[in-house]
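Just below is one structure, and these are the notes that go with it.
Note that one protein chain of the assembly has been removed; the remaining protein chains are unaltered in position.
Going by the order they are written in, the chains are A and B; count residues from 1 in each one.
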Amino acid sequence: MHEKLIFEHAAPGRSADAQYPRVPVEATVPTSLLRATPPLLPEVSELQAVRHYTRLSQLNFSIDTHFYPLGSCTMKYNPKACNQYAMLPELLGRHPLAPESTGQGVLQILFELQEMLKEVTGMRGVSLTPMAGAQGEFAGVAMIRAYHRARNDLARTEIIVPDAAHGTNPATATMCGCTVREIPTQSNGDIDLEALKGVVGPHTAGIMLTNPSTIGVFERRIREVAEIVHGAGGLLYYDGANLNAILGKVRPGDMGFDVIHMNLHKTFSTPHGGGGPGSGAVGVSERLLPFLPVPIVGRDGERFRWLDQQDLPQTIGRLSNFMGNTGVLLRAYVYMRMLGRDGMQRVSEFATLNANYLMARLQAAGFEVAYPERRASHEFIVTLRREAREWETNAMDFAKRLLDYGFHAPTTYFPLLVPECLLIEPTETEPKEELDAFVDAMIAIRKEAETEPAKLQGAPWTLPVRRLDDVRAAKQLDLTWKPATA
Amino acid sequence: MPFIPHTDADVRAMLDVIGAPDIDALFEEIPAALRAPGLPGIPPAMTEMEIGRCMAEFAARDGRPLNFIGAGAYEHHIPAAVWAIVSRGEFYSAYTPYQAEASQGTLQLLYEYQTMMASLTALEISNASLYDGASGLAEACLMAVRANRKSKSLRILLPLALNPTYRDVAQAIAGNQNLVFEQLPFDAKGGQTVVSALDQYKGKDVTAVVIQQPNFFGTLEDVDAITNWAHANGALMIGVVNPTSLAVLKPPGEWGARGADIACGDGQPLGVPLSSGGPYFGFMATRAEHVRQMPGRIIGRTVDLDGKPGFALTLQAREQHIRRSKATSNICTNQGLLVTAATIYMSLLGPRGLARVAATSMQRTQQLVDALTRIPGVRLAFDTPRFHEAVLLLDRPVKPVLEALAHRGIVGGVDVSGRYPQLGHALLVCATETRTVNDIETYARALAETLRSSAAAA
Partner (left out) sequence: MSNVPADLRYLKSHEWARLEGDGTVTIGISDHAQQALGDLVFVEAPEVGRRVSAGEACAVVESVKAASDIYSPVTGEVIASNVDLGGQPELVNSDPYGAGWIMRVRPEDKAQFSAMLDAKAYQAALAAETH
């Protein structure tokens, strides 16, 4: 299936006339400020546009159409109600700078969301403004820096990250003007405490941790980690990428963390949208409260209002033009209210059940699990190093072949620590039948790897395109369409 | 159980395979002392019907006032087809297109988007979006530092007439990397950035100059002169622009003799609802020579094993998941779903529709200014060419007037006197193509009555 570019559907003079003002008007500005030639936007009818973009949508895998066990991404079902009720006309039409008196409804929703997130994380304060996990991370590390600066502890510029950490962690540290110290992971998946003791000191600003970690196991000695880092004067940052694994079971605040970001698009089921919008709300312990990014929703009696720089003079400031991705926050709110307190605990229970079941079945089928002596959290790692060695079919080949079988591939080659790995996260919303079908596909692909490896090496065969030439894409950059010149 | 499909029989069968007595046993590695007793602070579950009712009540409380605010977010008509397609699960519930073969829909759409934005800004390259306009400017400033290798000062000149929140966000995000932001004043009469104020920087090391067109007051800047100054002084030129305006205004790539180096801004006007402030998306375009310094995802067209054309993420070596602490930014996701909306919006409007939206909005704002300045106690702050916003000066504090208007169902603009005390009682207003002549008359009547009655009370 191939769909032309929208520009190739166009014809000069055609347009969707009902969609814009009828009467032509001259733009009254000095000629020197006027545009000379019109932009290259397509000239198509409404039906052409609708058909084109509907066809494009059909070229995608998505949660609504496929099992999507992408590790570390929590691709759970996005309930339709969350979208519908976040798109009520009054909520969509509200201007963010309209007076608070005309926004008490939406402010109350955001306030209650803040309160619920405090409860599930065990933190003292929450700011909803970060627009994605990476911006939440930025806010977190910026708060840690601001905290040390406020105490005139200016030497603390080092951020410690485990070597298995997500790439955003070190990138964030750099954006905050910090330097990165990596510490190794032990073979059982836990942090090397001796190495940690060796790097902490008067330069330590903090440590960034994910727990369960990026290798899908719970860091059992987290309290000792907290003692070591706190003892050295540093703070603990919780990367909420894997919050789905522990929701309602253990709270980052109780583990000793000072700051956390939550990926609402993972744990609280707001859509991934083909790569955004996300939402990276942050929660903090007592000592970081003054530094939270603004705005925050506050309450005076029965009235809700924005708290800004005047209310929090030590804030790290504003991270977005208004209030982050408000529409995403509304979706998270609807989801949390539908789950309720018991439903939230069930999220982690069934996410963990599904992961451990899938791991057990794959293991029984002969696949090598990276940390067999550990319980899986909500995700786990299979390493295909044996398959790669014996049949020259690597993790990428398995991933691509899975697409032919109608499954989105798991995360490949992350974490970097484990060779030829698949990081598999089924989430709680998948039924047992779907997991069984995935195992069947993996077994079938393994058999193919042994008997007809070319089937994997050339995969996928049944999708709109076969494997793409990444080298050509990067070398002969073609980033925009250009009309053929006559 | 909401959103969990397991039957009791499923659970038993699965636990048997795992070899665990119950689900709780799966959490045995978490030290007992850490286990939470439950979540008493979370309310009990609601059904879809119940939460639907609850949300409708919240929404009804806020109502649908008649809106005359712009200030960075603009109420335009959004064709019905836009969100009908955006809400399709194949776009809505897909993730970042890492598996290119299973994401050609999203990837091709982003390539089309890049083409449209590059053309709209008259620059060669566009990325696949950033979070929003304000954080996009912060990213543009950081990018300018990487791209302008000759400059060592990290000094960025920001006009005072730039949206003040953009300045706040740039400071919050880029300030940690020691960028120095210095201010360019605006002319008290015209509301435009004073070009001669640049003279004090002559011969000094300036990394980049930022200009917003139209500026925060809606006024049009002398972008040619400022761009030429920047280039003559070894600085990069960053243009913050409103995408709707680019259908009629000179695009950044054509400013001055050589064009701006980076264009950025908020894409919200292109089919994204106001939605209390987000999600919107930021756009960024640049010259080809700077492509490796640009943050955010970029899509390229290439071929597959059979030589068939296809689309893939490219230049990923700039990004955090590969480059880690040396990445161009920590950004991962963009605002894909909003870009989907914008791409469909631009396709439906085409060059003619977008130009008509822009010109009609300008006309409506002119009509609004005419109607409101006929009211005693209201005058225009800057009588210079503008796009679709204007600053009005009232003879009394703005906030109580806005509250009174809100009671009449009118959201009458933004009080900017806090950020610009030098202007006096300043009110920033906007009318887009969605405001009819009737709406404008309604506002004018309400404002006249409000001013009369508060004058009478005083």
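By our rule, a residue touches a chain if its C-beta (ideal position, glycine included) is under 8 Å from a C-beta of that chain, and two chains touch if they have at least 3 such contacts.
Quick caveat: nothing in here was measured; it's all calculated off a predicted structure.
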Which residue from B:288, B:317 or B:437 sits in contact with the chain not drawn here? B:317
Residue numbers in subunit B that touch the chain omitted from display: 292, 316-318, 322-323, 326
Absent-chain interface residues of subunit A come out as 470-471, 473-475
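Following the convention adopted for this analysis, only the chains that are shown with their structure count from here on.
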Determine the centre-to-centre distance between subunit A and subunit B, using the mean Cα coordinates as centres, and give it in whole Å. 20
